[in-house]
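Here's the structure, in structure tokens; my notes come after.
As you look at this complex, bear in mind that one protein chain is not there, while each of the others sits in place.
By written order: A, B and C. Residues from 1 in each chain.
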Amino acid sequence: MDIVVIVLTVIALLFFFATTVGLLRFPDFYSRMHAAGKGDTLSSLVILLALVLYNFHEINLANLLVAMKILLIAVFIFMASPTATHAIIDAGYESGIKPWAKNPEEESP
Amino acid sequence: MQSIISSYNYWIYILLMMIGLYAMLAKNNLVKKVIGMSIFQTAIIVFYVSTGAKEHATIPIIAHGHGAVEAAVDVAHYANPLPHVLMLTAIVVSVGTLGVALAICLGIHRRYNSLEEDEIQEQL
Amino acid sequence: MDSFFIGTGVALCLLMLLTLHRAIHGPTAIDRIMGVNVIGTKTTILLVIIGTIYHRVDMFIDIALAYALLNFIVTIAASRYFQQHKNLNPKGYGYRFPAEDD
Partner (left out) sequence: MIWQLDLSILTLIVICAFATIMVKDLLSAAIIFGAYSFLMCLLWTEMGAVDVAFTEASVGAGVSTVLFFAAVHQTTRRVRTRKSGRMLAKVFALMAALLTGLVLIIAETDFPGFASPFTPASLHLSPYYITQSLHDTNVPNIVTSVLADYRGFDTMFETAVIFTAGLAVIAILRRYKRDDRCDLPEPYVISEGYPDTIIRFIARQLAPFIQLFALYVVAHGHHSPGGGFQGGVILGASFILLAISYDSRMIIGIMSERLNILLGNIGVLIYAGIGFLCLLLGANFLDYSVLSKVLPATDKIMARSHGMLGIEIGVAIAVMAIVISIYLNIISHGKYDKG
């Protein structure tokens, strides 16, 4: 069981790392948001799954409640995080950030 | 190493307090001053909570409290709850002070159309 | 297993440091909001991890749940600000103060 937990956690950390690299290295706002929104949601789901498995070492009511609550966190992250991403992107688009283009001359609106 | 760990929290609270004090004194903008005040408050809270921390201690909620009252509760096993109580109310009061401070800023901006200290003083 | 989780926590803190670079140096304010949003998600995870280290997850989970619910509000508030102001330009804030002595 521990091995599964460790593997899941390491995968999640890799995703978090990828998110951070994307957040730092991508050239414009929209692509950065793309990295942040998707990578963060997925990696938090994976790491929460790992924590559920770790805390569910024996089956009783208290552990079941804890597992339910952690899964509830995952559900709320799944509801809230994409909406927040949408709101930020929308605000950025409304306020007129131009998408990045490789050659700024041939950029089309 | 041991000495660094044993006093790191206190250094940080001193540093935060200096930052907050500097912002309150030197910044020209009123909202910046309010932020400095908040940082000052959190510095004090860091200090209090740091005095309550104990090594190898768990959170101040007695485990398995539903059943019969256990006879012996080991004091060294639980963190000191008293600073937590004081600081809990301090945080909520800090929201109140923040609200009042921002309201005063809004009132000043309504009247003088500026948030900068020296511009307001010129208009006085 | 505890030391593994402590290591995970420290790694998350390091990633937070990198994210904080975006939150502090972000070219526009909206990049900063993005950075803070990511930091908020990491905070939620880290709270559960700290609970696991303390072996009292049932006590820590409520805080993480509160964060998962409330982290959203900050982002929505900030994005509403931009929808109403439509002004991201780092120079010359506001319409009434066109390029003053900045």
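Convention: a contact is a pair of C-beta atoms (placed from the backbone, for glycine too) under 8 Å apart; a residue touches a chain by one contact, two chains touch by 3 or more.
All of these numbers come straight from a predicted model, not from anything done at the bench.
Taking the complete complex into account, which shown chains does the hidden chain touch?
A, B, C
Contacts of chain A with the missing chain: which residues?
76, 79-80, 83, 86-87, 90
Mind listing the chain B residues that contact the chain we can't see here?
Where chain B meets the chain not shown: residues 5-12, 14-23, 25-29, 31-32, 35-36, 38-39, 42, 45-46, 49-55, 57-63, 65-66, 69-70, 73, 75-76, 78-85, 87-89, 91-100, 102-107, 109-111, 113, 115-116, 118-119.
With the missing chain put back, which residues of chain C would touch it? List them for me.
Answer for chain C: residues 6, 9-10, 13-14, 16-17, 20, 23-24, 26, 29, 32-33, 35-36, 39-40, 43, 46-47, 50-51, 53-54, 58-60, 62-63, 65-67, 69-74, 76-78, 80-81, 83-87, 90, 93-97, 100-102 touch the chain left out.
The working rule: only the chains that are shown with their structure count from here on.
Of all the other chains, whose mean CA position lies farthest from chain C?
B
I'd like the most central chain, judged by C-alpha centroids against the all-protein C-alpha centroid.
Chain C is the most central one.
Using the average of all C-alpha atoms in each chain as its centre, how far is it in Å between chain B and chain C?
Chain centres of chain B and chain C, defined by C-alpha means, are spaced 19 Å apart.
Need the CA-centroid distance for the pair chain A / chain B, whole Å please.
30
Round to the nearest whole Å and give the separation of the Cα centres of chain A and chain C.
12
List, in ascending order, every residue of chain B touching at least 2 other chains.
In chain B, no residue touches two or more other chains.
List the residues on chain B that touch chain C in their complex, please.
58-59, 61, 63
Within their complex, state which residues of chain C touch chain B.
Residue list for chain C touching chain B: 54-56, 59.
Which of the residues in chain A come into contact with chain C in the complex?
2, 6, 9, 13, 16-17, 19-20, 23-24, 29, 32-33, 36, 40-41, 44, 47-48, 51, 54-55, 62, 65-66, 69-70, 72-73, 76-77, 80-81, 83-85, 87-88, 90-92, 94-97
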